[in-house]
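Of the protein chains in this complex, all but one are displayed in their positions.
Going in written order, the chains are labelled A and B, and every chain counts its residues from 1.
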Amino acid sequence: MMTEKLMSFEEAVAKFDPVIGLEIHVELDTATKLFDWAHYEFGSEPNTELTPVSFGLPGALPVVNREAVKKAVKLGLALNCHVNEWSQFARKNYFYPDMPRNYQISQFDKPTNGNGWLDVELEDGSIFRVPIERAHIEDDAGKINHIGGANGRLEGADYSLVDYNRAGVPLVEIVTKPITGAGAKAPQVAGAYARAVRDIAVACGVSEGKMEHGNLRADVNVSLRKSPSDPFGIRSETKNVNSFKAMEKTVAYEIRRQAYLLSQGGEVLQETRHWDEKGQCTAGARLKSDANDYRYFPDPDLLMLHVTESEIEEIRASLPELPFTKRRRLKAEWGFSDEEMRDLLNAEAVELVEESVKKGSSPQGARKWWLGEILRLANEMQIPMEALAIGPEDVAKIEEMLSSGKLTDKMAKQVVEAVVNGEGRPEEIVEKKGLKIVSDSSQLSGAVKKALAENPDIAEKLRQGNMKPMGVIIGLVMKETHGQADAKSVRELILQEVSK
Amino acid sequence: MSGAEEIVTLTASQMAKAMKKGDLSSRQIVEAELEITKAVDPKTQSYLSTCFTSAFMVADAVDQARAIGQELPELAGIPIAVKDMIVTKGVETTAASKILKGWVPPYDATSVEKVKESGMPILGKTNLDEFAQGSSTENSAFHPTFNPWDLERVPGGSGGGSAAAVSSFESPLALGTDTGGSIRQPASFTGSVGVKPTYGRVSRYGAISMASSLDQIGPCARTVEDAAMLFDAITGYDPKDSTSIPDCPSSALKAALEGKGGDLSKIRVGVISEATGEGFSKDVTDGFLRGVNLLSSMGAKVEEKSFPNFAHGIQIYYILMPAEVSSNLARYDGMRYGLRIMPPDATAFSMMAATREEGFGAEVKRRIMLGTYVLSSSQYDKMYAAAQKVRTVLINDFKKAFESFDVLVCPTSPTTAFKVGEVEDPVTMYKNDIATIPANLAGLPAISLPVGLDKLGLPIGFQIMADRKKDEVAFKVASALEEAVSRENDGPIWSKAPRLWKSGE
Partner (left out) sequence: MSDFSYEQVQHLAKLACIALSDEEIEDLKNDLQGIVRSVALISDIDIAGVEPTTNPLPLPPHYREDVAGKTLDRDVLLEQAPECEDGMFVTPRILGDE
């Protein structure tokens, strides 16, 4: 691997003004594909989800899926786009082995959604407005598996196998205008924007938003210029960046790489790159040659797409409360600080806390669990929190038992861990493990008396008002009761006993 | 009724009547067509492949159903040939191209489904210019087709196979596709009837796309009435074709029968002045004008109508058509089906490029290249986008014309059938379609029928265009003219075609 020279990020953003552009492909969650009646399921048997249309057989013709258009419009409205009453599908012509027709049906000069914006919240609580150029509808290509060569990458593969199942799945490609003025925050803006788009798509019910299933894929464009008053520089395009973190890293890396190049009097090549997760760098894939003339023209197999004013209004009325607004409302309702809310966001735990609160937990209690013990366990197991065996209902239950004094903090942690380990629901675990605070004073006072009797010197000190060795007695009582005693009650009993 | 000659020279409508009366069975018809095809096809080479075994199965099923008194569609038991540009489930479909040789489709075109629902035995797949690109059927990758009227001449194209099969009595009916005249020009060269329906009346689903905004499937027959019966059977809204016309019930047969009465007193006929004289042979012009006189003798109000943009049709066409062709034919790349050519040390792209180089013929490559050029970013505005706008101008001209006329008429083709190998220059060949292209550009219905013979005894085609969705008006006028021509010539033109099964003919 060729290692490229980089400028430090701080120096790069001090010397140059970064401009970024983001293209996010959102896979729409519909029962069938964009232009045919095949259903698509991630991970299904290769080449089993095809019709003459999505397989591109001679003679087959596309027909637009109404639901896909509705969902695309919904997403457009949520991104504050202008929805065009008339839009048009155009063919993007280029040859690639994953394309059954060797043209993609996309939109060109008449996209369904134009001109929008999205406000995203940055780590310091500030709001950054990302301008959106368009959010157009298009169909996806198949998937290529590279055989031979190094770790399934295109480079060095001996040959490849194509699974066309994904061909024809509806996508909305959201293209930003050049994002300027982000400066050193450019990487953050990229990540925050992509998260916001994902959250909106999920909240609107238009996409499952699963990065790991490829429901969201991003292309990241970066260019630098000396000053904001200069024209845009030559940009690099990093394709298929498949996680939010990788997007942030891509932007940061490209800023550093290009800054070094430019500072050495070099030139940035207009090229396609990809993010190399292993090397934590972007790598040039191919020169964007002049051969890329896509020869867009309106698809004669399809009619103009017409979404009426009233249909647009109907869809607008069906929009749910959007994540950004909702977060502001929840923050106020829960009385969280900026920092608390941000931590929650970064951990992608807002919905989990919200659900836990709905099930009866206190907001602070829920926050404490999700960002504490549960997050720790999730990190340990390296899976997202939503995938753990513990749910909001369990957290609410544990929190309720804790606040009503049925469990100690320590016991609650035990319960959480057991639920995560799949040992059952909280009540079952409490029952099974016999976790119970012993606050019954007759049982406890027996233990207290016993401990004091066995340690007369400590008892004497306590009687004389020297409370220092109190802990020893509490510890003995805890031991005697297998840790189930309520420390507060024990303390009170000891005091009662020594003051007799 | 038994002799094969006697059976195959019946019209489809006569066959239907004979079957209804019990004088004839579908099996007898298919047997007769098989016998004649065996004798005639080595001369005409109309078919690329035949499927008589399955045709007999359909025929027998129809005969049995009829025997137990089951209600049957009008065309049940009447055989049909299908242009090899239309996909047929389980039957090799090649578009007469090497690149698709051996491809067996897993589905039926909607029009083929309709043919099957009508109980029509499919006899085989007919020859064409590769991917329907040509005007002579000389561009087939497999073999040319010859004109039954003169085997040294071309049958026209691209649908020369369907037209030759029908006019040489190898089949009473055939399906064709028409993008710039591929049904009508061969009809005119072979003395048969060819119909290009209004764009959207017949589903394009399963017709291999050449130029999507121009393609239309339509009937090939010997008589207007037969064509009308087939038209009624294959038209109709199809949810699988976005450009299919909803709510447009078909009554072509009724219109054709009405036309036979010979009363055209309510019909206003516009004679396109640009489509006679220069560029059109004298024989063709004379034959055409005789047809115009016949129309007026039946009471039609005939007037000349000038169409300054008519001749521009061919220019618009040779921009838009190749553009769509270049994109529609991109899917043939050796990845999923059809031919694959592996060059030494092949990569995906070198394999695709080698496959397309080897798999496509010269004319197809020429059009793909031209289409790639007119769509390229430097040419798009002045070529493709401009042609789309001139297309609008032409459509508006027609809209205006149909305010004053019910039908517009002109010769189908500037000449009668030319000799095999006679026309080599592509631009000269393209001019064959000068009179047929405007109907495709405007989406109009148009019918070609024989109006007489030239000095060499070759058929001359007469074209009738009507307003969009008014296909039935064209059928009525065509049917009236057919009757009049038949009276003038002591019998229908088609009946004068050589009987090629007889030695020496």
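Keep in mind that, in the parts below, contacts are C-beta pairs under 8 Å (C-beta built on N, C-alpha and C of every residue); 3 or more make two chains touch, one makes a residue touch a chain.
Predicted, not measured: the structure shown is a model, and the values here were computed from it.
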Which residue of A:164, A:275, A:296 or A:369 touches the chain not shown here: A:164
Sole contact to the chain not displayed, among B:387, B:401 or B:417: B:387
For chain B, residues in touch with the removed chain: 103-104, 106-107, 198-200, 213-214, 239, 242-246, 309, 312, 315-316, 318-319, 326, 330, 333-340, 342-343, 346-354, 356-357, 360, 362, 365-366, 368-370, 372-373, 376, 382-383, 385-393, 395, 425-427, 430, 440-443, 468
Sites on chain A contacted by the missing partner chain, in the whole complex: 30-32, 35-39, 45-52, 55, 63-69, 88, 93, 95, 97, 102, 144-146, 154-155, 157-164, 285-287, 290-291, 293, 295, 298, 300, 303-306
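We adopt the following convention: only the chains that are shown with their structure count from here on.
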Whole-Å separation of chain centres (CA-atom averages), chain A against chain B: 57
Chain B - residues contacting chain A, complex: 86-87, 93, 95, 100, 103, 105-107, 109, 204-209, 211-213, 239-243, 323-324, 326-327, 330-333, 335-337, 348-349, 352, 372, 375-377, 380, 384
Complex contacts: residues of chain A adjacent to chain B: 52, 55-64, 91, 93, 95, 97, 100-103, 160, 162, 164, 293, 295-297, 299-303
